[in-house]
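In this view, the complex is presented without one of its protein chains, the others remaining in place.
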Amino acid sequence: MIPAEFDYVAPDTLDDAIAALKGGGDDAKLLAGGHSLLPLMKLRLAAPTLLVDLRKVPGLEGISRDNGGWRIGAMTRHADLEHAPELGVLSAAAGTIADPQVRNRGTIGGSLAHGDPASDLPAVLLIADGSVTVRGPGGERSIAAGDLFQDYLETAVGADEVITSVQATGLDEYGFGYQKFNRRSEDWAMVGVAAVVKRVDNVIEDVRVGLTNMGNVPLRATAVEEALRGAPPTPEAIAAAAENAAEGTDPPADLNASAEYKRHLARVLTRRALTEAAGLS
Amino acid sequence: MSTIPVRLRVNGVDHELEAEPRLLLVHALRDELGLTGTHVGCDTSNCGACTVHLDGKPVKSCTVLAVQAEDVEITTIEGMAGSNGELHPIQEAFWNDHGLQCGYCTPGMIMAAAGLLAENPNPTEDEVRHGLEGNLCRCTGYHNIVKAVLDAAKIKGPTVGVES
Partner (left out) sequence: MSEDIGEGGVASEISEIAAEQGEAHGAPSQSNHVGQALRRKEDPRLITGRGRYVDDITLPGTLWAALVRSPEAHAKIVSIDASAANDGPGVHAVFTGEDLTDLAGPLPMAWVPPGVEVNNPPHWPLARGTVNHVGDPVAVVLGEDRYAVVDAAEKVVVEYDPLPAVTDPEKALEGAPFVHEELGTNKVHEWSLPGGDIEAGFAEADVIVERRVVNHRTAGAPIEPRGVLADYRAGELTLWTATQVPHFVRLFLSILLGISEEKVRVIAPEVGGGFGSKLQVYGEEVLACWCSRKLERPVKWIETRTENMATAHQGRDQIATVRMGAKRDGKITAWHVKILADFGAYNMLLTPLIPSLGAFVMGGCYAIPNVQTDIIGVFTNKCPTDAIRGAGRPEATHMVEVTLDQLAAELELSPIEIRRRNFIATDAFPAAVATGVVYDSGDYEKTLDRLLEHVDLDAFRSQQEALRSEGVYRGIGFSTYTEICGLAPSRITGPDGVGVQAGGWESAMVRVHNTGAVTAYTGTSGHGQGHETAFAQIVADRVGVDPEIVEVIHGDTGTGPEGRNTYGSRSLAVGGEALARCANRIADKAKAVVAHNLEAAPEDIELADGKFSVRGSPDKGMTLAEVAGAAYLNMVPEGMDPGLEETTFHDPDNFVFPFGAHACVVDVDPETGKARVVRYVAVDDCGNAINPLIIDGQVHGGIVHAIGQALYERVAYDEDGQLVTGTFVDYALPTAAELPSFETDRTVTPSPVNSLGAKGVGEAGTIAASPAVTNAVIDALRPLGVNYINMPLTPMRVWEEIQSANRGVPA
């Protein structure tokens, strides 16, 4: 399987990349690691006429501390996130993406821009109160994670905009858990749950739960969060709260999982992720 | 069908091609440069038969455009043995441990294993198994592949890996 024909440019600057993207119109696409886009192009489910490769654009890689949070260059590879345990749940989730070869190529910016609710990072970005910085012909803007994912494979990033970096809150005082359920370890998540818990004086002061592949977009399990905020970090409280995990979800059924089964998995995995995050496991 | 110049450095040798932008790295290696040790086993980045190294890191060359691999060092299975034909310790271990049958997945397995050991020179069995999760084999049941990687690690200790 091979992609349909396209033109290709690899600009040296971000401005040139944005200009090329704009010039290419609706059928131009950015190429970062290519591990979401190229597979679709090989199966001819996508056929952009122009690829604008970001590989020569400087300054798009790297992980740094920024105002108590994290700034991660859009071209930072999953493997780099995996090997930065200080990123907490983000690192844990990145380490479960596909396989080592894919993690060596795939990028955080590319993954978020693709907007696949089955990928691991979007739900994590949601609970990290993250955002992406994008640059377009009109300049730079920030898109909060909650606004980024609009629908299945649809994001708020404009056709002529480039994600340049990803911001995430530090979550330094939070415990975390990432539970990914799949049939094989290289598979996409059938359901994934990311949880962070902040305990103060034996009370859960804050809790956030993100759900992967439970709808057209990554979701926050707000009913779980509400049930648990202010509660004691006990197995019973967590189990009771986790029962709400599927509330408001609309998971897509597939060959290996009915919607009902996915809802069940969401509840089980939420309990497990919270147990881990609360330090009870 | 428009072409662009593509410069590739493979196993220490520079090559210049005129290629369509859509030319996949695996086809550039196989069809343009005659390095047929790198194989294609699927369309979806699952099987890992096409694994090569870019700057020492294993990647799936069926999911990389040839032009994306400019300005990096590409290493293929043909570049693993020494110039005098001396086998790489991982190749030797695959041979000793019967880590292959039909041999089709083998180059990709060896390249994935080399990437794994470069990063983690003394892996546990579980780490080897997860480190190879991007490579499918239908013949061996993985038993002897895992054994070979563990043996290669034992033999060479922390220095195993590919120079890049």
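In order of appearance the chains are A and B, and numbering begins at 1 in each one.
Rule of thumb we're sticking to: a contact is a pair of C-beta atoms (placed from the backbone, for glycine too) under 8 Å apart; a residue touches a chain by one contact, two chains touch by 3 or more.
From a predicted model like this one, the values you see are computed outputs, not experimental measurements.
Chemist: If the hidden chain were put back, which of B:Leu35, B:Leu65 or B:Leu117 would touch it?
Modeler: Answering carefully, the residue with contact to the hidden chain is B:Leu35.
Chemist: Out of B:Glu18, B:Asp55, B:Asp71 or B:Glu125, which is the one that touches the chain we can't see?
Modeler: B:Glu125
Chemist: Out of A:Thr13, A:Ser142 or A:Asn256, which touches the unshown chain?
Modeler: Once the missing chain is taken into account, the touching residue is A:Asn256.
Chemist: Need a quick check: the contact residues on chain A for the chain that isn't drawn.
Modeler: Considering the whole complex, chain A reaches the absent chain at 1-2, 4-5, 43-44, 181, 183-188, 190, 255-258, 261, 264-265, 268.
Chemist: Which residue numbers on chain B touch the omitted chain?
Modeler: 1, 20, 22-23, 27, 30-31, 35-44, 46-47, 49, 76-78, 80-82, 86-87, 89, 91-98, 100-107, 110, 125, 128-130, 132-147, 151, 155-156
By our rule, only the chains that are shown with their structure count from here on.
Chemist: Would you tell me which residues of chain A are touching chain B in their complex?
Modeler: 1-8, 10, 31, 34-35, 38-39, 42-43, 51, 53, 55, 79, 98-102, 104-105, 184-186
Chemist: What does chain B use to touch chain A in their complex?
Modeler: Touching chain A: residues 1-2, 4, 20-22, 24, 27, 43-46, 48, 51, 54, 57-60, 62-65, 67-68, 112, 115-116, 130-131, 133-135 of chain B.
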